[in-house]
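Omission of a single protein chain aside, the complex is shown with its protein chains in their original locations.
Letters A and B mark the chains in the order given here, with residues in each chain numbered from 1 onward.
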Amino acid sequence: MTRDSTLRSGLRSPRLLWIPAAAGLALIVLPVAGLLFRVDFARLPELLTSQASLDALELSLVTAGLSTLLCVLLGVPLAVVLARVRRGGRVLRAVVVLPLVMPPVVGGLALLYLLGRNGFAGYLLDVVAGVRVPFTTAAVVLAQTFVAMPFLVISLDGAIRAGGDEYERVAATLGAGPWVVFTRVTLPLLLPPLASGVVLSFARALGEFGATITFAGSLQAVTRTLPLEVYAQAEADVESAVALSLLLIVVAIAVIVAAGPRMTARVTEGARP
Amino acid sequence: MTLRAVVRAARGQFRLSVELSAERGHVVAVLGHNGAGKSTLLDCLAGLLRSDETSVRLDGRELGSLPPHRRRVGLLRQRPLLFPHLTVRDNVAFGPRAAGASRRQARAIAGRWLAAVGAEEYADRRPDQLSGGQAQRVALARALATEPELLLLDEPLAALDADAAPAMRALLRTVLRSASKRVTVLVTHDPLDALALADTALVLADGRVVERGPTQRVLSAPRTPYAARLAGLNLVAGEAVEGGLRTPDGDLLSGLHAEGLEPHTPAVAVFAPSAVSVYPRGKSVPGSPRNTAEAVVAAVEPHGPVIRVRTRASGGWAGGLTADLTPAAVADLALDPGKPVTVVVKATAVDVHPASSLSAARSA
């Protein structure tokens, strides 16, 4: 018998919780396992290196990367302003999370009615600049940004409000103007939650389907991202769809792992250090 | 450098109305209980809170309309609030950098101030590697590094443990004394801090100044119940009479008149809790003390090394008093709330001072 003098928590969660907890975990793990069982590993390299698959993978990585960048450029200012507004914060917050609760297809339709040829912004763009958004890679990026940005804004907004503005107030008394306070205090303090927000938005953008197919359509190498390719292949060649699904899962896990365990842990914490 | 501030602000039911002035090199202590408006006053001076009726003049320069970062004020809070993403040195260099100094200049300034507060050895550490006392020293250096014309200290010692507080108090004393032209406003609820650091003190209650004057005078000879309670002293209001003070009920409290006290003018009798003796009711009191009265125990609670006994409020002077007893005495007398007692105060321990007009109305 070995005895361990290391201190450990004496608290334990009730045993009764273990059953639904295990069921919950199984609900996530088992379908993925089911997918794994269906993978035709002999054909896997061939299926994944087809031109259509490679195009879809490249397009997915590029568009998800661009939309994440867009999420940061727009979402960080939005979250900072949102967390500090004096009035109407609740209403604004409800508006910002709308894409979260809205079915993505509805989001795609909404984008279409704004930026489509018959939408007012789309009509103006077409007439004034000769730019048409639907069916372009830009439309994919827009659709992904639309659905992914709330994740970033919410993780930042929560962190800012939990952290309060004491550091910012101190910085102001030290002679720092609002911009210096933002760049040298607010932003650095927000890096951990920002990183988790980035991971979440990227993952969401990578998996985007409904808004993309509605607003951007589906064309190889232009708008057909991995999820759309999976959907298209499910019609024709299920083996290929399964292989691509596996690829999608691997990419998603890679993103989470690359982001680091600390960052993943912060995804839910979102508090300032 | 002269500070002349008029702060008038409202937040819901609470109204703050304070006039404050101080000469260069001086330290003003703002005393008051929680909720008296001390921190709000400080935030108004710093510009973190604003109201249209607030005017802050430093040597004739009006700060009231300026945002915080243009006011040249330094603020030290109860918590150090060092920026967690910067080293100690960069924390202190933050102000000079914001003021436009180059990286090298700012770091040099930071080094000087870290040395001044005896924290240069921590320069390369992260804030989370410092103890509370060390962090507060660094925070002080950071506030001073901007060379503020107005230094605002908001309970700077309140969050420090008993070991760290005296050293920090001594440091503040050195730093504040050496200031040539700075005006310092120190918010505290601890009379010791005020006595150690401040030249003048004002007592804030419900958003208004109820007493002001030289710190020592305000705390040793309080004219209002607020100040007395802050100073931890007993205060009985009444009228100056030969040999002591006549309470509104007609009781005589014997004591020593302060110089210049005119008979038949409003006065307050002040005595320390340690000067109060407590006996069980009905038992004979040794000697023949002149100040004897009956009271009922309201509360018994530890207060440092002694036990503080509070009597129930009543019409007589012995109501609402505090008395400091040894734990052994409390046990001997079996003092519990509700117990009838006789309290005795030696006449030589009672000082009778002229009352300010405010103290005439005795309020809770």
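The rule is short, and it goes like this: contacts are C-beta pairs under 8 Å (C-beta built on N, C-alpha and C of every residue); 3 or more make two chains touch, one makes a residue touch a chain.
Basically, contacts and distances are computed from a predicted model.
Enquirer: Hey, which one's the missing chain according to UniProt: "Molybdate ABC transporter substrate-binding protein", "Response regulator receiver domain-containing protein", "Succinate dehydrogenase/fumarate reductase iron-sulfur subunit" or "L-serine dehydratase"?
Expert: "Molybdate ABC transporter substrate-binding protein"
Enquirer: Considering all chains of the complex, which shown ones does the missing chain contact?
Expert: By the stated touch criterion, the chain not on view contacts A.
Enquirer: Among A:60, A:196 or A:223, choose the residue that contacts the chain missing from this document, as touch is defined above.
Expert: Of all options in A:60, A:196 or A:223, contact with the hidden chain holds for A:223.
Enquirer: One chain is left out of this view; which of A:9, A:51 or A:118 touches it in the full complex?
Expert: That would be A:118, which touches the missing chain.
Enquirer: Residues on chain A that touch the omitted chain in the whole complex?
Expert: The missing chain touches chain A at positions 112, 116-118, 132, 134-135, 213, 216-220, 223-224, 231-238.
By definition in this document, only the chains that are shown with their structure count from here on.
Enquirer: CA centre of chain A versus CA centre of chain B: separation in Å?
Expert: 53
Enquirer: Which of the residues in chain A end up touching chain B in this complex?
Expert: Interface residues on the chain A side: 166-167, 169-178, 180-181, 184-185, 188-189, 191, 272-273.
Enquirer: Quick check on the complex: what are the chain B residues that touch chain A?
Expert: By the definition above, chain B touches chain A via 46-48, 67-75, 77, 79, 81, 83-86, 94-95, 98-99, 128, 142-143, 146, 152.
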